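First comes the structure, then the notes that go with it.
Chains shown are a subset, placed as in the full complex.
We just call them A, B and C in the order they show up, numbering each chain from 1.
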Amino acid sequence: MCLGIPGEIVEILSDRPDLAKVDVCGVRRAINIGLLEGKALAPGDWILIHVGFALSKIDEAEAKSALDFLESIGQAYEDEIAALRESMIEQG
Amino acid sequence: MRFVDEYRDADKARALAARIATLCEPGRAYKFMEVCGGHTHTIYKHGLEDHLPAAVTLVHGPGCPVCVIPMGRVDDAIHIAEEPGVIMTSFGDMMRVPGGRGSFLDAMARGADIRMVYSPLDALKIARENPGKRVVFMAIGFETTAPSTAMTVLRAAAEGIANFSVFCNHVTIIPAIKAILDSPDLRLDGFIGPGHVSTVIGCRPYGFIAESYGKPLVVAGFEPLDVLQSVYQNLVQLSEGRAAVENQYARVVPWDGNPKALAVINEVMELRPHFEWRGLGFISDSALRVRERYAAFDAERIFDIPGGRVADPKACQCGEVLKGVLKPWECKVFGTACTPETPIGTCMVSSEGACAAYYNFGRFSRDRVKEATRT
Amino acid sequence: MNEEQVLERIERARRRKARVREDLITLAHGAGGKATRTLIEDVFLESFRNPLLEPLADGAVADGVAFTTDSYVVTPLFFPGGNIGDLAVNGTVNDLAMCGARPAYLSAAFILEEGFPVADLRRITGSMAEAAREAGVTIVTGDTKVVQRGKADGCYITTAGVGMVDPGVRLSASAAEPGDAIIVSGPIGDHGVTVMLARGGLDIEADLVSETAPLNGLTARLLGACGGGQVRCLRDATRGGVATVLNEVAEAARVAVVLDEEAIPVRPAVRGACELLGIDPLYVACEGRMVAVVDGRSAGAALDALRGHPLGAGAAVVGRIAEDPPGLVLLRTGFGGTRIVDVLVGDPLPRIC
């Protein structure tokens, strides 16, 4: 529960290593990354933001494999629909 | 928006919906509970149910941290806010939640200084900027939010900010799920597990649900495709006769959660023996309080708090709604006496509350809506 | 009772007379949502009721003259893209334009707080003069009051405006008909998000500016391009945003408004800020955007007319009027689902849950 939004790290503040400037769709805010202690964070990394804190680092590989799964279902569905349509044309 | 837009795609939704439909055994009805109010919000905001077959029902759970705050705690918070020299700070979600003596907004109208913040760190900043005032942060939320509160207390302690304290109302999710599972009047087929809580606690704590209760639980993300996919994964498990904890939201949720976040919670807070949940009653070991060693930052110790219990209004059926026993519209006052302008129960206030989500986004004949929006 | 019956009962309950239940005014009464509406209907309309006030439109029209007023209390007074002065002129110009009027004369009444910098006041009046010039209106009368420190917030401005309505033009929210197209004149929410961020408390940065602008040029083009009766109604989407305006249309005409989420223009930064704060751009105030309801057959001509004007370059058809269910705004989501878009209860508060 509780609103969490993905944002991209733009900069780790040099004077405050527990803060990162994060970009959400062109909107920027300093986010506390103290809860991700021990994770290697760098500009370009994505994090999940909740009430001004980063709760986790987004795992791009996991994201990709999940999307691949969704794509595959989508593709299968389109194939089926196409097949269905063809069969209807054949019938028609 | 990366990691967002991909998961709002209508074509993929239709494909997934087709799979879901094929997974449903003819004649069987399925009930899945989304524990988390964030999911409830997603479901209604995106009209997700339009993709579900009639056989699948989503049941809204107790995972709205605003909804479960009992009225007495709201009154306590207002009591603190009305002490001289206090600035109460709160997330926007709390502003309209009614206690026995009205809401924060009403207290503001009577003269209390209550300010909305985006982060507990903003409350700390207000404390820093107002040394002559006592700044209290109204801390609410599950394990998602508790680490932020704890980090803020640690920061206040490190900086020696003496005029800052926390009114701690953090609750924990597992005892609530257990209460649901043990409630006699509810039959569920599986769970859509709370994604953001799980970033902190990980997926292991749900193990007992699969093991002891034999129900699947799929930890899910908050975009509508995430939720739809978790329905799909639940159905797959059921069709395969399995019951396991799965992580649909692996891009964000590590299986083991966030150990640092758990550590800071544990440093600053401890379990309360009992805590009252609105609608659910007292649940043991279900909430957090500030540890003795941070007593200086604990509003409950600093202020003399009435701590009274306020009985829920007679008409209020929030408990049944929170447990998923009643659908919002089945509450007798839903939409007539209880509306977002004049909420009787908290479920009608928070945008994560099942009643509010249903009222704002879903309240209307689904058939007529579908008819009207057909393109 | 089954769900359908319950929902019918609720719709009946919603049409009951509004009643203010609070003893004290709260911020919600000024947020533009249901509480504001209730206050206006139960207190102001109840006291002042007359046929010209009753539509509760942007302004009143009688004998070919449109008349409107608004108070401006924006915080901060200066924000990216404008200041309270531009707003006060453009806002009232726009309310006249939304009545189908050619704005002509403005009044400007100032409530100044003791201690307010004269230099800031000059900046504000300078912007007002500039905005008036751009809109082609004249500020012909005014007033100044000074209140003690702590009894205002620097500067409040109330403008009123008078404009002329051409004989053929008769706009009314109640004129919306099934088949009509709903057009917004450009990306929504810029102003509201800009001002929210300019307050500074959220510590969020964005390259956004308020779109505050006079829309009378745009409305003149639109009314010129479509025949008289083709434009049913115009509304500037200020406090309460596009969602509130469309609910008023649905309610007044007893029609359904059906929106297509993907067609609604929203800048990425507005979306980003809204996602971060948990608010919905549909409820965010604009100060230079309007919603037009036009005959569906004129939608193309209307869009061309709007897009030919710099302030309408981003115009888009975002939905249509349907017959049923009356009084409701519906949204077909990008996800392929549907939902209601209701009137907001309070302010669009940043939320965490």
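Everything that follows uses one rule, which is that contacts are C-beta pairs under 8 Å (C-beta built on N, C-alpha and C of every residue); 3 or more make two chains touch, one makes a residue touch a chain.
Just so it is clear, the structure is predicted and the values come from calculations on it, not from any experiment.
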Item to check | Displayed chains are single representatives; whole-complex counts | outcome: A x2, B x2, C x2
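Everything below uses one rule, namely that only the chains that are shown with their structure count from here on.
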Checklist outcome for this item: The pair out of A-C and A-B sharing more C-beta contacts is A-B
Checklist entry - When the centre of a chain is set as the mean of its C-alpha atoms, what distance in Å lies between chain B and chain C? => result 33
Checklist entry - Quick one: chain A and chain C, Cα centre-to-centre, how many Å? => result 35
Item to check | Whole-Å gap separating chain A and chain B, where each centre is the average of the chain's CA atoms | outcome: 22
Checklist entry - What are the residues of chain C that contact at least two other chains? => result 202-203, 268, 271-272, 275, 278, 351-353
Next on the checklist: Two or more other chains touching the same residue: where does that happen in chain B?
Outcome noted: 1, 4, 9, 14, 37-38, 64-65, 91, 118, 122, 141, 145, 225, 352
Item to check | Of chain B, residues touching chain A in the complex | outcome: 1-4, 6, 9, 11-12, 14-16, 18-19, 35-39, 63-65, 91, 118-122, 141-142, 144-145, 147-148, 151, 173, 194-197, 199-200, 222, 225, 229, 248, 250-254, 258, 260-261, 264, 352
Checklist outcome for this item: Touching chain B in the complex, chain C uses residues 3-4, 6-7, 9-11, 13-14, 21-22, 24-28, 34-35, 38, 201-203, 256, 258, 260, 268, 271-272, 275, 277-278, 322, 324-325, 328, 330-340, 342, 345-346, 349-353
Checklist entry - What does chain A use to touch chain B in their complex? => result 1-6, 8, 24-25, 32, 34-38, 46, 48, 50-53, 55-56, 58-60, 62-63, 66-67, 69-71, 73-74, 76-78, 80
